[in-house]
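Of the protein chains in this complex, one is absent; all others appear in place.
And then chain A:
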Amino acid sequence: MTAAVFFGCAFIAFGPALALYIFTIVTEPLRIIFLIIGAFFWLVSLLFSSLIWFTTATLIGNKDEPREKYLLIFGVLISVLVQEMFRFAYYKLLKRASEGLKIINPYEKAPSMRLLAYVSGLGFGIMSGVFSFVNTLSDSLGPGTVGIHGDPPQFFLNSAFMTLVITLLHVFWGIVFFDGCEKKKWYTLLVVLLSHLLVSALPRLVFLVCITAKLVMFLVPSGFCPTTLLRLHV
C-alpha cells in the first residue's frame, strides 16, 4: 500500500520491541548475545516443527480440503509444543552457562535468571514477530491493498497488531516459564503452553513451508554468529 503503510505497520509491530531493545539490551554486550541465542533457539524450534509438519504432509499425500485444514491445525500444535520445548532447552543451557560465566567474570555481577528470562523471551518474541510479519510487510510496499477478492481491507493493520501482541506475549511467557522452572512449579509451564496454544489458534495462517525455507536461509549465517561471538568472548 505504499511507504506510509509500510512504515506505519513496521512501527506498530516492532516499535515496543525496538524500545525495549534500545533501553534494556543494547547497554550490555552479554545481553545482546543472549538475545541472539534466544532468537536462534526459536528459529531452530520452528525448523524442527516445520520438518515434522512437512514429513507428515508428504506421508499423508493427497490434498483434499478437510485434510489440509487438519494438517494445518496439527502443524500449529506441533509448532507451539516444540517452541516451548526449546524454551525449556534454553533454560537448561542458561543454567549451565551461568556456572561458566561466574568462573569467567568473578568480579562482574552475573546476570540474574530473571533478567535472562526476560532477554530470552524478548529474543523469542522478536524473531517470532519478524518471521511472521516481514513477508506481509514487504507486500505492503506495493501500490495495492488487500480486498479485491473480498478479504477485509484492514489486513495489514490487523497483522501488525497481532505481531506486536505476540512479541510482548513471548516476553511475558519467557519470564513466567523460567520462574516456574526455577521454583519447580510445573503447572506454570502448563499455563504458558495452554495460553500459547490459545493465542496461536486464532485465525492466522502459518505458512510453514515458506517459513522453513526462509528459516534455513537465515539459519546458517545467524547460527554461526552467536557461536562465534561466544567464542570471541572466550
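The rule is simple: contacts are C-beta pairs under 8 Å (C-beta built on N, C-alpha and C of every residue); 3 or more make two chains touch, one makes a residue touch a chain; residues count from 1.
Note that in this section contacts and distances are computed from a predicted model.
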item: Record-based protein name (UniProt) of the chain missing from this complex, from "Nicastrin", "Sodium/hydrogen exchanger", "Protein FMC1 homolog" or "Multifunctional methyltransferase subunit TRM112"; value: "Nicastrin"
item: Footprint left on chain A by the chain that the document does not show; value: 1-2, 4-5, 7-12, 15-16, 18-20, 22-24, 112-114, 135-136, 139, 142-149, 151, 153, 155-157, 160, 164, 182, 205, 207, 209-210, 212-217, 220, 224, 227-228, 231-232, 234
